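With one protein chain held back, the other chains of the complex are shown just where they sit.
Right, chain A next:
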Amino acid sequence: MVKKRHNPGVEFQKQEQTGISPVMSRLVQKSPSLCTDLPLDNSDICTKLYLLRQLLKSCFGPTGRLKQVHNNIGGHVITTSSSSVLLPAISSSQSFINLIKTSILNHVSRFSDCGLFAAILCLSLIEQAKQSGLSFSVAIKLNKHLLGLCTGYLQQEDCGCKVKLDFCSSHNLITLARSIISSKPACVLTESEALHISKLAVHAFLLTVPCNRPGEVRLGKAVTVSVEGHPVLNSAVFPGLLVDAPDVSGIDESENMRSNPLRVVLFSASLAGDLSELGDGIFDVHPGVDTDLQILDRLLELVKQVVEDEVKLFVCQKVIHPVVQQHLKSRGVIVIERLGNPLMETLTQLTGAQPVATLHTTIPAKAYGEVRDLSIIHFGSRTMLQLHPPGESSICTMILCHRNETMLGELKVAFQKTEHVLRLTLREPSALLGGGCTETHLAAYVRHKSIQEVPETLSALGCSQAELLLGAGGFCRSLESVAAALEHDGGNSLMDLTHAHHWTHPADVMREHLDESLGFCGCGLMEGSPEQRRAYLNTNYPQFSPAPLSRDTAVQPRVLDSFAAKFNALQVAVETANLALDVRYLVQDIN
C-alpha cells in the first residue's frame, strides 16, 4: 500500500517552510490514504453529525438563536441565523459533514429559502435510520417511497397544507414575505418594521415584473443599497437604478439634461490610464517613451469621440483617469466611475448599452444606450443618481436602512431571499402553510398512508409490513422534529388529531391558563378550542387521516412558506440522507 516516491511538490513546500536551502533534495515518504469503513458507525462522525444538527436546530425559526461567526483574531464578526451565511462558514475536517453541507448549500443557492429545514430534516433522517435498525438499503428504498408519497400529495389539488396564491391581492404575498423576514431574528425588527420591509419587498418584486411588454417577458432586477445608521422605517423602494455619485452636486439639472432620452456609454474596461490588463511580466520600454502619457492620449481620443457622439452619461465599471474626468465634466457630461461588477448587468439591461471592453477601437453606434431621465437623490450622507430606463421600468432599487452593521447585513440577506422566493411564486403560484403545520400535516398523512399500504407495493419495495412501519415511523418523526425545532424556550410541541396542524404550549404558562393561551396553530388558520384533541409530537398517537380545513375565506394564514423552496428542500433532504446512508467507505488522502 505504501508507496515510496519522490514527491517534488511536497518537498518544495517543506523547504520553504523550514527555510532549508532548495539545493538539497530529499525523499519524502507519502502517508497512506486513510480509509474509514462504515462512516455512520464511526463515533467521531456521529458526534459531529449530532453537533451539527444541534447547531442548526438552534437557529431555526423566528425565535431561533443566533451564532457569532468570527475568526477569533480580530476579524469581522457576523451575527446570523440564516443558513446561507452559516453553512459557508462551517467547514469540517470530516468530508462526510462537508458532503451534506455542500448539498444543502446547493439548494440554498437555487431556492434561497428552507436551507435549515433541509439540513435538519436530512440529519434527522440519518439519525432515525440509524436508530431504526433497518438495513440501510431498505431504509433508502423506504425513504424514496415515502418521499414519493409526500411529493405526490403536495402536488395534488386538494392538498391540505397548500394555499393557492392569488396575484389579485397582495395579502398572501406580504404574508409570505413577512414569514421569511421575521424568521431572521438577527435583523432585530419590531413587528411594524417587519411589516414595512415585507411590504417593500412585495412592492420591489412587483416593480420588477414588466406589465405590458409583448412577446418574451424578462424579469427585471431589484438592486439593494444598504445605508447604516438610519431607522428601518426609512427604508424605501425607488423605481429605476440608483448609483452612487458622490460629486454630482455640480450638475445643473436644468441644462440640456432634460433633452431626453440621454445617450449613455458604458465601459467595462478600466480607464485609469494604466496597463493593468496586460498582466504580470517584464516589459521592455524605450527610454524616451512615456507609456502613461501615451495611454492618456488614447483615452482622450476615445473621449473626444464619445463627446462628439453626444453622450451625456459616461459610466465606467472601474476607475477613470482624473484628466479624462475633468475633460468630460468640462463638456457637460456626467461621469460615474467605479460602478462595480454587480451593477454592470443591471445597467446594461436598463440602458440597452453594450459594455465597451477595450480602448483600442472606435465605439460602434450600437454600443450606446439610453436613459430617459435622471435625478439626484440624497439619502443620509449619500448622494445618488437615479436612472430611469427609456421604456417601461422593470428595475428598482431598494434602500435598506438599519441601526447597525450587523443587523443591516442580516436584513440584506433576508431581503434578497424574500425577493427570490417571491419570484419563485411566478413559476408555482402556491405556498405552504408555515409555522410547522406543513410538517405535522405531512407526517400524519404519511403515517396514515403507510398503514394502508397494499401488499403489492410492499412486494415491489421488497420489504415487510413491519419494516415499512418502522421506516415510516422514522420518516414521520424526522418531519415532526423539524416542526418541534421551531420552539426554543422549552415549550411543548403538539399536533391536533383532526387536521394535524402544529401547536405550541409555552413552558411558562400556568396550567389553568393553558386553554386560553392555545390561541392559534402555527400557521394561524386554526383557532384553538377546548374540545380539540391534541397529542405531543414524537409520541405514539393513533394514526388518522388529516382532514383538510374547510376553507373559510375570512381566515387567512399568518405564516406561509415558499412552495417551490420547501418542495425542493424536502427532496434534497431525503436524497442527501439517502446518499449519506449509502456511503460505505470514506477514502481520504491525508498528504
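We take it that contacts are C-beta pairs under 8 Å (C-beta built on N, C-alpha and C of every residue); 3 or more make two chains touch, one makes a residue touch a chain; residues count from 1.
The criterion applied here is as follows: contacts and distances are computed from a predicted model.
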Task: Among "Coatomer subunit epsilon", "Bardet-Biedl syndrome 12", "Checkpoint protein HUS1" or "F-box/RNI superfamily protein, putative", go ahead and choose the protein name stored in UniProt for the chain not displayed.
output: "Bardet-Biedl syndrome 12"
Field: Chain not shown: contacting residue from A:S43, A:N72, A:Q156 or A:N540
entry: A:N72
- line: In the full complex, chain A touches the hidden chain through residues 48, 51-52, 54-55, 58, 63, 65-77, 79, 86, 89-94, 97, 185-186, 188, 190, 228-229, 270, 272-276, 278, 280-288, 291, 318-319, 321-323, 326, 330, 338, 403-407, 488-490, 506-509, 513, 516-520, 524, 528, 558
